[in-house]
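Note that this complex is displayed minus one protein chain, with the remaining chains in position.
Moving on to chain A:
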Amino acid sequence: MSTDVSNLCVLLVENLYGELTSRIFRFLLRDGRLSTPALRYHTGLSLRQVQHGLSVLVQQQLVFWYTSAEDSTVYEANTTVAYNLIRAGKYVQLAEEQLGNFAAVTVSNLLLLGHARVGDLVQAYGLDRTEGTNDPAAIVTQPSIKSIYNGSINTDIFSDKNRISLASVHMTLRELLRVGFVSLANESYFRSEADNRTEAGKVVPPPEHFRAKSKRDNEAQRETAIQEKLEEWKYGTRAEKEQYAPIVNGKKRQLDDSESLQAEKRRRLLLPPNGHALSARTAVNTSKLEGTNALNNDLVLCINHDKFAVALRNRGLTALADEAICKSTSNIYAEVLRKLETNTRACKESSDVPDIGDGPELGDLPYVSTDELVNVIKNSEELSETLGKVEGNSGNATELEHPKKRRKKKELESDDEALVVGDASPDEEEEDESDSEDGDESSDSEQANGDAEYSLNSHPKAPEDTHRRFIRDHLLLLAKHPHPFLQHMTETPVLPERWTIYYPPLMKSIIHHVLLQIITTRYGQPAARLTRLLSERGKVDEKNLCSLSLLNQKSMRSYLTTLHKSGMIQLQEIPRDNSRNPQRTLYLWYFDAERCRVKILQETYKTMVRCLQRVRVEGDKVKGTLEKASRTDVIGREEEFLGVQEREALEKWRQVEERIWGELGRLDELVGILRDF
């Protein structure tokens, strides 16, 4: 972990949760896992303060904690959640886009609370005042988090309280659970990965238990058992999944007596042993919500960062498709992504999926069929209008038939011209292409097979199904693009035509694209040319580089030096003899995309840190005015209490803050691409 990331995390925590928490958080980041006494020693705080700070951190899932057998609890910083604080605004926005206003409010409340029981959440809306619990963390965080949302979403809709019914709260929660933006929290969420493994190791019986032939097999079986256990903890056991599936899917089904036993079990699982944050009340009053399939009040919910990352990735991909192809294609792509989103739990879950090399295994990935898409996407003129006409004119039927005749005619003539002429490339070339493409990379094979099929003249579908045809055309465009946006799986006797996305190569290609974009804007076009050349050709010596890039040797050298100095490209020296004489040494330049990615990522973190620091600097400049403006008696009556200058300063400060936070959002997009997606 670099200093920049930890600085960033500390700053984010400090911004939202204040000095005390961030101080503890900083020491946890600096010194690794610490117990409460150790924390007291390092931070110089009183036990009370440390406990108070830790309770906030635990509530917000900003620290992992683990109680070992020796009965001392140790705490560890959770940088993932800390970093994701910066995305809070985007989460709310996404929830609003997909599930409406009220879902956005719920998500923002859940963000405020960190993790919460359903009962507490319901109570937070003021619907169930009988079950009052005090949640200190929520109170602590309420004022400061406003800086993120600008206080708009929360207060506005809270004032509309009378519209909210208990049933609608539960429905929204269910909806959020179904989409996956919110997940059921359990103990494992509060432990770091390593601790989870240790725990799983304790639960799973020792190797001797597995009666395999050899010791190694035993170990292997135990390993899979541990992995299963971890999986269970993360996504719930199968029984639990079955149990909650109907609730989540919104089918009417009450928790009856036969299931109450399981629910009890689940409840126990959900309660952390030391009970810091969760009150261990079991009083459930589901009968109140007659007729609705309410969620158990004791379920603990938390934000599912993984799923939000998936949603953010989809957003980024759609924007990229728009940039690379066109608007309506990206709309269709968004539809595909939305369909696939439900089956994608996290951006990088495929780590356990073995390397997919060939077509048949693509079938294991979640897919969406053409028919599904045709049903979802509205028929509109736009689909056809945004595609070029092969003939280059308004494309009536007669024109489409012409090329064939013309081609024949051209073949009789000297075909020199025919090649220069746009669409009249000779047939044999086309066939030749599809043949040879079979041998190419794996993903190409299917497309090549498709080639013959979707050539315009031999399209099997009748003209009345133009809607489908246009959708297919857009999808094929995506599949054929140099960024492998989609993988096309042709129709089989059993399965219809399907589309899927294989993310690793896609993301690799996008990361490369983004890196090059940064290099272009920073160092200029020739620098990008050199970098692309190096990434394509591998290691190249200066002389070859010069002749390949068609650049002046002098200017090329200056570009190389700048790139090298900033760590974008590397230089390798190979002495030709033992003397290591520079005259007799080969110098090879090369581009290491991974190294470059890490470098840029670090720079992005650092930039974010600087932005956050600058926000504070700017804030300090107008400190007095800000303090005055945030006085309770001034809020709402600014006109009365603040002078013209003060109001101007405030306005300016607001703009500056907005600008910097906007910038932070965009920087976060970059981090998403380079790190998470």
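Please note the rule applied: contacts are C-beta pairs under 8 Å (C-beta built on N, C-alpha and C of every residue); 3 or more make two chains touch, one makes a residue touch a chain; residues count from 1.
As a convention for this text, contacts and distances are computed from a predicted model.
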{"item": "Absent chain [UniProt protein name; select from \"DNA repair protein RAD51 homolog 3\", \"DNA primase large subunit\", \"NEDD8-activating enzyme E1 regulatory subunit\" or \"DNA-directed RNA polymerase III subunit RPC6\"]", "value": "\"DNA-directed RNA polymerase III subunit RPC6\""}
{"item": "Hidden-chain contact residue, picked from the options A:38, A:166, A:326 or A:650", "value": "A:326"}
{"item": "Contact partner of the left-out chain, one of A:77, A:516, A:629 or A:649", "value": "A:516"}
{"item": "Candidate in contact with the missing chain, chosen from A:525, A:572, A:585 or A:630", "value": "A:525"}
{"item": "Touching the absent chain when the full complex is considered, from A:595, A:614 or A:628", "value": "A:614"}
{"item": "Interface with the undisplayed chain - residues on chain A", "value": "323-326, 329, 386-394, 396, 398, 402, 406, 416, 419-423, 425, 430, 433, 436-437, 440, 444, 454-456, 473, 476-477, 479-480, 482, 514, 516-518, 520-522, 525, 528-530, 532-533, 536, 543, 547-552, 600, 603-604, 606-607, 609-611, 613-614, 617-618, 656, 659-660, 663, 665-670"}
